[in-house]
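Okay, here's the structure, questions in a sec.
Every protein chain but one is kept in place in this view of the complex.
Naming follows writing order (A and B), and every chain is counted from residue 1.
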Amino acid sequence: MFLQNAWYVAAWNREVGRAPLARTILGESVVLYRKHDGTAVALEDRCCHRQLPLSMGVVIDDDLRCGYHGLRYAADGACIDVPGQSSIPAELRVRSFPVLERWNWIWIWMGDPVRADPGLIPNWWWCDHPQWRCSQPDMIHVKCHYQLIADNVLDGTHLAYVHSTTIGADSIAAAPPKTERKDHLVRVTRWIADRPPPPLYQLAGNFTGNVDRWANVEHAPPCYSVNFAGCVEAGKSNGKRVELVALSAPTPETLSTTHYFFAFSRAFAHDDPVVEDIFTRRFVDVFREDVAVLEAQQRMMTLKPGARQVNIAVDVASLAARRLLEGMIAAEQQRRDVPPTA
Amino acid sequence: MFLQNAWYVAAWNREVGRAPLARTILGESVVLYRKHDGTAVALEDRCCHRQLPLSMGVVIDDDLRCGYHGLRYAADGACIDVPGQSSIPAELRVRSFPVLERWNWIWIWMGDPVRADPGLIPNWWWCDHPQWRCSQPDMIHVKCHYQLIADNVLDGTHLAYVHSTTIGADSIAAAPPKTERKDHLVRVTRWIADRPPPPLYQLAGNFTGNVDRWANVEHAPPCYSVNFAGCVEAGKSNGKRVELVALSAPTPETLSTTHYFFAFSRAFAHDDPVVEDIFTRRFVDVFREDVAVLEAQQRMMTLKPGARQVNIAVDVASLAARRLLEGMIAAEQQRRDVPPTA
Partner (left out) sequence: MFLQNAWYVAAWNREVGRAPLARTILGESVVLYRKHDGTAVALEDRCCHRQLPLSMGVVIDDDLRCGYHGLRYAADGACIDVPGQSSIPAELRVRSFPVLERWNWIWIWMGDPVRADPGLIPNWWWCDHPQWRCSQPDMIHVKCHYQLIADNVLDGTHLAYVHSTTIGADSIAAAPPKTERKDHLVRVTRWIADRPPPPLYQLAGNFTGNVDRWANVEHAPPCYSVNFAGCVEAGKSNGKRVELVALSAPTPETLSTTHYFFAFSRAFAHDDPVVEDIFTRRFVDVFREDVAVLEAQQRMMTLKPGARQVNIAVDVASLAARRLLEGMIAAEQQRRDVPPTA
């Protein structure tokens, strides 16, 4: 089950142009394109006549024409031309989804369009603020349930095992995090004082001794996580520092596959090529280490759907996030203000 | 559900020889081979002993010997030798299917053998008449329900969108077809007067001006379509012309895959290498444009089996064809003269 009334990242803004882009979101086939004035449009990617994906068609002016029999759809989903036929019945239409462009992403609302409040898009101002340099790696398609990604982001201990050669350090497990839940937010904070920096931080910061390190995550359902991370010379709050914000917005494709959108913004060394390489390439490699784990988890879950799971101390945050989301989905289903979901 | 009591194209005659050929037809595993005198034989492709496909065996004289334990089957499906055993119980036999060779194809009857009337094979005399030159391209395996192919053949408007660079023209949608249904036949006729020829017709006919074009399809269930197509210099009924008959006999492999058999016969320019290339190669490319559409439709239908479909004017003929076929299948099932089908 998905939360329908929420904004999800549908695509990087650079992915959508005049050529139609097919993407499955919450199990629904969606096609994205841009109108002449650049406005993004999202329609159901299935001609209501004979089901051809509209993404196999062509954009003409502000409309999308089906590649089979030429039915032409306006940006609101209404069919406005049927070759060989003068009158067009009202039922000839496809769903049109609210979309908004913000923080370099195109956001889509799969639920009830009247509830599509732009104010519900998270305020990720680090993505296009001049004092921050934002790396925008390509989305990674991950064969796992999207909630496994939230679990991963909310848990810091895995850095010591999954990312031991990049951003991990033995010191992490020894510094237990503090977890808070407030309203629709789960916050995990971790402070590691006076320890050696992990390999990628060392490379980025060129430290000569120990550092004080922080790793604070704020997660809001259904799938928005902000990871405030960095370190500073031990004991010198104004010392040399590595400081970044990692943004994560995994969008469910199906119940077992996810479009993993993420970005890294940093407040230092904008023009340092070594640091640029870390943020555009090596951090992506770190994410790929997670992907190997996430997909293996999903394979095991698919193999034995009811397998026993035991919780441990580090799960406090991810369990809180799951409960938040489950509550929101249950409330939405009860209100019946969304179509039944997969 | 399939219509069992009907002839289907099982193979091009050139495909079947002394080496067994495996092919699934209406969901049944079939093996084809030729006897010493050249007669084609079709048997169930599953040894009744331990299920090995008989197509993994060898043809010996007029029989087929299983490649596992050597059981030997005669052309009528009876097992006539069991190595290491003197008596052969009557239940040791596989199904044998009536086959007939006509119009360069081997036709098979999957239903009740006593109903296998050779007169029910369509009269496609253009295939081996000396005044017609018949191109016989290899069968295309298409991952779609066979009825989607009938829909495609019966609809002319898609030429303007799917085949715009080959046989399509904007003029098609503007010239609505006439659809007739009589007995077990659906006929669609379309006449486009005094318009430029489409690219492949121009290449074949070297016209210097507009043409009058016709595109008439006769479809008989379960899957036989004849497309009478061509054009002539505008207003000159005896002028230079391109004239062809496209024959289509898609055979269901399963409910979502099809062996698409087709041929093109022409009554002009038998020895022109440019025209020969159009008929043997470029028309096949046109069919491959259809295949891309057909397989995408099937993917969408598989993804969401009950998805809404709205009919439009151009569907008159294909809906009539579907009703005809449904009626025949229902009648056959009610008579219970066929085994239950997939």
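Heads up, the rule we're going with is that a residue touches a chain if its C-beta (ideal position, glycine included) is under 8 Å from a C-beta of that chain, and two chains touch if they have at least 3 such contacts.
A quick note: this is a predicted structure, and the numbers were derived from the prediction, not measured.
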(request) Check each of A:208, A:238 or A:309 against the chain that is not shown and name the one that touches it. (result) A:309
(message) For the chain left out of this view, which of B:70, B:122, B:199 or B:239 touches it?
(response) B:70
(request) Give the residue, chosen from B:82, B:100, B:234 or B:310, that touches the chain omitted from the document. (result) B:82
(message) Touch as defined at the start, partner being the missing chain; which of B:20, B:53, B:177 or B:197 qualifies?
(response) B:53
(request) Can you work out which residue in A:19, A:296 or A:330 touches the chain that's missing from view? (result) A:296
(request) May I ask you to list the residues on subunit B that touch the chain which is not drawn? (result) 29, 46, 48-53, 56-57, 65-71, 82-85, 89, 91-92
(request) By the contact definition given up top, give the residues of subunit A that touch the hidden chain. (result) 151, 155, 157-158, 160-162, 173-174, 176, 292-293, 296-297, 300-301, 303-304, 307-314
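The rule is simple: only the chains that are shown with their structure count from here on.
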(message) Averaging over Cα atoms per chain, report the distance between subunit A and subunit B in Å.
(response) 47
